[in-house]
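Note that one protein chain is taken out, while the other chains of the complex remain in position.
Coming up: chain A.
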C-alpha cells in the first residue's frame, strides 16, 4: 500500500529472518559439519514464542517508531494458538496470557481454513513429533479449557466439521 517503490525491512521482518535462517540457508552435508538438526522445528517454536520485538532493534533490525507493538504481539500470540502442539512444549504461561485476551475469540474464528492447507498438516506432524507432551494435551485439555478446545478445532478442521457441531457453529460467526 505504501511501498513508495522500494522494499523495506520493517516491523514484521523478524518473521522473515527467522524463516530464512532456520528454514532456509545452505545446509552443509559433510561429516565434519554438525548442526542442531531440526532447525525448522526450532523456527516454529521461536515464532510461537516471539511475543515482543523490543530487543530486535538492539540487534540491528530497525523498527519504525510508530510500529504497533501490540498488533505484532497479538499476531505472535495467534500463531501460538495455531501451533499449540508445539507451544505446549514451551510451558503454560503464554496460554494463560491468551486466556485474558478477549480478541482471541474473533481471531480464532477464521482459523479453520488452516486445516485445509497442505502445509499445515505437515507442520502439525513435525510439531507433534517434537513434543510428546503435546499428545497428552489433545485429550486432556479439550474438556478442561475452552481455549484449547478451540485450538484443536482450528488445527483439525476436517474432524471438527464432522464431529463437533458446536465448534463449527463458532466458525460460522466469521
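Basically, contacts are C-beta pairs under 8 Å (C-beta built on N, C-alpha and C of every residue); 3 or more make two chains touch, one makes a residue touch a chain; residues count from 1.
What we mean here is this: contacts and distances are computed from a predicted model.
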By UniProt, of "Xanthine dehydrogenase family protein subunit M", "(2Fe-2S)-binding protein", "Gas vesicle synthesis GvpLGvpF" or "Cytochrome C oxidase subunit I", the chain left out is "Gas vesicle synthesis GvpLGvpF"
State which residues belonging to chain A touch the missing partner chain. 1, 3-10, 12-30, 32-39, 42-43, 45-50, 55-56, 59-61, 71-72, 74-76, 78-79, 82, 90, 103, 106-107, 109-111, 113-114, 116-120, 122-123, 161, 168, 171-172, 174
